[in-house]
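First comes the structure, then the notes that go with it.
All protein chains of the complex are present and in place, except for one that has been dropped.
Let's look at chain A:
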């Protein structure tokens, strides 16, 4: 039981790492590499570190759960991606996008039942 709770917590943190990793890599990709190279490198390092932390958690979790299930649960990441995109990047979150992520999550649930 406690092992399962720990695994769930690790999966959750893994999705946060993935979402923040994506966000920081997006900041890096939007930085002009001729004018603001140090800024770009900063976002790139932060992005790769958080993306990499998620990867290490992924490797640990894979030792205890089937590959197909772990991969599908990573779709929770995109809920956090929408939150970050909306609040920090000012991107529109349309009904179509929400419906799309809803389908992805329902699909992921189908994979684990």
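The definition used in the following text is that contacts are C-beta pairs under 8 Å (C-beta built on N, C-alpha and C of every residue); 3 or more make two chains touch, one makes a residue touch a chain; residues count from 1.
Quick note on the criterion: contacts and distances are computed from a predicted model.
For the omitted chain of this complex, the UniProt record lists the protein as "EamA/RhaT family transporter", which is one of "Cytochrome ubiquinol oxidase subunit I", "Iron-sulfur cluster-binding protein", "Sulfite reductase (NADPH) hemoprotein beta-component" or "EamA/RhaT family transporter".
Residues of chain A that touch the chain left out of the display are 19, 21-23, 25-32, 44, 47-48, 51, 55, 58-59, 62-63, 66-68, 70-72, 74-75, 77-78, 81-82, 84-86, 89-94, 96-97, 99-104, 106-111, 113.
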